[in-house]
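One chain of protein is taken out of this complex; the other chains stay put.
Each chain gets a letter, A, B, C and D, in the order it is written, and its residues are counted from 1.
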Amino acid sequence: MSKISEKDVLVPLDVLSDFRDDYISNYMTATQESGRLMLFAGDQKIEHLNDDFYGDDIAAEDNDPEHLFRIAENGRIGVFATQLGLIARYGRDYPDLAYLVKMNSKTHLVKTTQSDPYSARLCGIDQLMEFKENSGLNIVGIGYTIYIGSEFEADMLAEAAQLIYEAHRFGLISVLWVYPRGQAVSDEKDAHLIAGATGTAACLNADFVKVNAPRAKDGQESAVLLKEAVQSAGRTKVVCAGGSNASPEEFLKELHKQLHISGVAGNATGRNIHQKPLDEAVRMCNAIYALTVHLAPIEEALKIYRGE
Amino acid sequence: MSKISEKDVLVPLDVLSDFRDDYISNYMTATQESGRLMLFAGDQKIEHLNDDFYGDDIAAEDNDPEHLFRIAENGRIGVFATQLGLIARYGRDYPDLAYLVKMNSKTHLVKTTQSDPYSARLCGIDQLMEFKENSGLNIVGIGYTIYIGSEFEADMLAEAAQLIYEAHRFGLISVLWVYPRGQAVSDEKDAHLIAGATGTAACLNADFVKVNAPRAKDGQESAVLLKEAVQSAGRTKVVCAGGSNASPEEFLKELHKQLHISGVAGNATGRNIHQKPLDEAVRMCNAIYALTVHLAPIEEALKIYRGE
Amino acid sequence: MSKISEKDVLVPLDVLSDFRDDYISNYMTATQESGRLMLFAGDQKIEHLNDDFYGDDIAAEDNDPEHLFRIAENGRIGVFATQLGLIARYGRDYPDLAYLVKMNSKTHLVKTTQSDPYSARLCGIDQLMEFKENSGLNIVGIGYTIYIGSEFEADMLAEAAQLIYEAHRFGLISVLWVYPRGQAVSDEKDAHLIAGATGTAACLNADFVKVNAPRAKDGQESAVLLKEAVQSAGRTKVVCAGGSNASPEEFLKELHKQLHISGVAGNATGRNIHQKPLDEAVRMCNAIYALTVHLAPIEEALKIYRGE
Amino acid sequence: MSKISEKDVLVPLDVLSDFRDDYISNYMTATQESGRLMLFAGDQKIEHLNDDFYGDDIAAEDNDPEHLFRIAENGRIGVFATQLGLIARYGRDYPDLAYLVKMNSKTHLVKTTQSDPYSARLCGIDQLMEFKENSGLNIVGIGYTIYIGSEFEADMLAEAAQLIYEAHRFGLISVLWVYPRGQAVSDEKDAHLIAGATGTAACLNADFVKVNAPRAKDGQESAVLLKEAVQSAGRTKVVCAGGSNASPEEFLKELHKQLHISGVAGNATGRNIHQKPLDEAVRMCNAIYALTVHLAPIEEALKIYRGE
Partner (left out) sequence: MSKISEKDVLVPLDVLSDFRDDYISNYMTATQESGRLMLFAGDQKIEHLNDDFYGDDIAAEDNDPEHLFRIAENGRIGVFATQLGLIARYGRDYPDLAYLVKMNSKTHLVKTTQSDPYSARLCGIDQLMEFKENSGLNIVGIGYTIYIGSEFEADMLAEAAQLIYEAHRFGLISVLWVYPRGQAVSDEKDAHLIAGATGTAACLNADFVKVNAPRAKDGQESAVLLKEAVQSAGRTKVVCAGGSNASPEEFLKELHKQLHISGVAGNATGRNIHQKPLDEAVRMCNAIYALTVHLAPIEEALKIYRGE
């Protein structure tokens, strides 16, 4: 198991001197002293409405928002990412979690065929810092989604740049979700385009950028093609979205490849965890954590997931 | 009759320490120490122009805005929700009411076939707090309408998040009206979509979310289908819109089901009350109140309504 | 002749305590201690460009903006409503008038068939109060136009609510011009729709609302149909627009009916006054004033107009 | 030669008391103590890109921006109007000019057939006053263009009103360029419409309004038709745009008519001056100046232009 020390943390220069130690501390917490990020994503109640939480093949308990918090509390994770509203309502009973506040969200009702996507900032960094102090919760960073290729791209690029600058000032880490989407985008999962997405995140000073894994193409598998994006992101680290509906085993194997072939620095997983009953969800978390933070072999992760 | 005590109130963490007691007090007032909300909705003079106040089957006295205040004064309610303007003009003569300020409103003139709905913020929380102090009125909270699925959804999500954050800071409670509406929405009363609406409200930190009851489907009645939305809202409590033109008896029976089958925590009723003459409107209020706050049996509520 | 006293003035609760006396004083001045408003409207130089001021059947002197001020000075009126710019330029020579500043204006060049109407705020209340102090002029209130049913309705509802709140704080009275207009509006002069317009003004806390008189319908004359709007406005008082091109006698008779049948609290007249030569315009003012403020019989008003 | 004295200057009431003397001084400078304005317009480098500065029939030296400053320095003018950027870059070498800062500008690339015109504010009055103090230059006023009839008219009306209010506060004079333009405008040079433009400027409190001279019609020449606009502007003074490509003699004769028949108070000329070589341009300035400021006879102006 590889560990990093505080001096390994590359503090971006927009972190104010007084908040350097906070940044390092937040970074170490989020990455569990590994430099890699296991992000448990729980922002889908707006993003996908109730489609991810209720239906066939979804554990009944997932319809209760507290299911997310129970998983985050019982499973091993780096950070739990969700909207400030949910944190404000459940945080008192889950005071030990490391929270990453998802700063913008949209529903999936308006399709790209009707109008290009835009997701607006729900709160500001000043409010976040006030909330952090008032609540005593451990807010370690922020997340924000950009849709490059949308006609509203300019608004999101500007909001992201502003939020990261202000978040860094106060020592918070930043994660960008960057998705090519809009009428101008013909293939959202093109590896070269995804490399553009991670490069954009680098220029916006994100500490981590979450992208979808590229589609396999021309006989090259996704994890190989993803290397272009990891390299183009430079010091901004790439984490992969969990994606949709692989089996747990396939999911873990793909993540193992991403970590060891592509060179990604983690993952951001939601549905593949929380749609399971608590016990299984916790085991899934722990398996992902072992792969990501401990760089565990795939067999060990599979055992953890199976509860062996 | 079930009562809650102050320690049962779950204060969201964006309420500033200095205003915790105000929040608890406002919550206890609004729910009449029951944890459930009987909201008398009087914001339709903008929302529906004069269609709800003048016409066949509408009591003549309903055309006078003061009718709303007379009902609120004489009937039993939790809060009276209307625009700040009406409160500023009549409040001096109705100083004992618990007011919930409806922060945005639109007319129904522009239809969804022409343009997606947007309803803008009419005032800010700083102004509201100034007004509260200057007037001495008992403002206990705010209300705001979001149309998810509208092309202007992003504006409303952001305004709602901002208003709730600022309102909570000062101890005000918040109620979101969340309606799926727009060219992208084919069935506004789909139970699964409504569950997405209440989940969205939870992520925005609303204390209560008002939705329309779902349409019965596949042999399942509305009150059963509504359970998905109640659960997906988690600690944000669901209240049902009074809807359009059921008979009073049907209305009360449906509400009883919503309370006892669906698990909603109240109702938000306007037209079904204020379109009646004062005396009948007051009895209707009291019947709804008994069902909601006292969890009275349906027979008792019907008696109250009939004045027996 | 009916008079009101200062204690009859219902001060809205958003008037700050320190400015209650100013509000009462402004209200008494504007209504000439009658509670009714004779508003001389002079904002058409932007609204209608030069169409109202130059042409056949228009007195040549009306093309000079000072004509408006001369009428306001020599005739009896409640308030003279025009843009701040004209007031700033002529006010020094007309220091004794009671001014109501029209806060927004648009030209009539872009028609509804091309684009829905929007009229933007030209200045803010802070600037207005600074101007009032710097100039020493007697600014008693503000006016603002809303087009309900326009696709830009939300902007105007919000601006109006803000302006009225801020104006009231400092004791200024407020008059809303509310017109249903836009592609969604098929009949701007429908009585029921106009009642919606006055109800909207009530919810926005306007002291007075100016509407067009409804079109006669189904054998009911305009003044009778207007009663719905007067009632739906509640404590917000209704004043009627002077309208277009009736003869002076017809105009005065219609106003008399509006006052005595509909129950309106005044009128807002522009073209029917200022398109006449000064002497006749002054007599027209005085006739309207007598009807409105003194509730004079129609015969007396006609005599005044005729200079008998 | 007619002169005015300081007491003849009608100071608008939005000029703060402390800046009354500045306003009077700026007004006297700009009008060269005549009450009439000879404005040398040099804002076309954005408005018309390089079309006005390079090409057949244009003096080669006009392609150097400094040509404008050389003319302003050597010729007799009231004010030199251009963007702040050029002033900041050349002002150090031309410290004695009276500058009027053109606050907005657009290129002519997007035609009205594609989209209605909008020209945005480039800087604010606070910045202008800071610049004035920091540079020591003699900034006497501001200019701003409004396109009435554009779908963006509301934005420009509001920006103009704000800029004039703020400029006046600090004693700066204001000149509005008002052009009817947009898909809704069928005849930009209709005399009646131009009278609406000057009336709009009056309502916005402009000290001077620049319009295009109307098109001759029905046997009436332009200078006669223009009288409607001069009168409708009231105390706001009208200056005429130099227009396009008349011969110098025709240009001067037309200006003489505008001054003596229409009653305009000056002119705003650009291309007709700066497209000439320096010496001729200076003589053209001086001829215009003689007509405008000295009300010289046309023969004298022609002699000046010809260098006789």
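Here is the rule we go by: a contact is a pair of C-beta atoms (placed from the backbone, for glycine too) under 8 Å apart; a residue touches a chain by one contact, two chains touch by 3 or more.
Since this is a predicted model, take the numbers as computed values, not measurements.
Trainee: Of the residues listed, A:I164, A:L252 or A:A265, which one is in contact with the missing chain?
Mentor: Residue touching the absent chain, from the options given: A:I164.
Trainee: Please identify which residue in D:S17, D:N63, D:S186 or D:Q220 touches the non-displayed chain.
Mentor: Looking across D:S17, D:N63, D:S186 or D:Q220, the contact with the absent chain belongs to D:N63.
Trainee: With the full complex in mind, choose from D:R121, D:K217 or D:H294 the residue touching the hidden chain.
Mentor: Residue touching the absent chain, from the options given: D:R121.
Trainee: Which of A:S135, A:S232, A:Q275 or A:T292 touches the chain that is not shown?
Mentor: Touching the chain that is not displayed is residue A:S232.
Trainee: In terms of residues, what is the contact footprint of the unshown chain on chain D?
Mentor: 43, 45-46, 49-51, 53-55, 63-66, 82-92, 105-107, 109-111, 114-115, 118-123, 127, 131, 134-135, 137
Trainee: Write the list of chain A residues that the hidden chain touches.
Mentor: Touch with the absent chain occurs at residues 10-14, 16-17, 148-151, 153-155, 157-158, 161-162, 164-165, 168, 180, 182-185, 192-193, 195-197, 199-200, 202-206, 228, 231-236.
In this section, only the chains that are shown with their structure count from here on.
Trainee: Keeping to the contact definition above, tell me which chains border both chain B and chain C.
Mentor: none
Trainee: Same or different: at the chain A/chain B interface, is the fraction of residue numbers used by both copies above or below half?
Mentor: On the two sides of the chain B and chain A interface, the residue numbers are mostly different, under half being shared.
Trainee: Centre to centre, by mean C-alpha position, how many angstrom separate chain A and chain B?
Mentor: 35
Trainee: What is the distance in Å between the mean C-alpha positions of chain A and chain D?
Mentor: Spacing between the chain centres: roughly 57 Å.
Trainee: What are the residue numbers in chain B that touch two or more other chains?
Mentor: none
Trainee: Thinking of each chain as a vertex joined to the chains it touches, would you call that graph a line, ring, star, complete, or other?
Mentor: Line.
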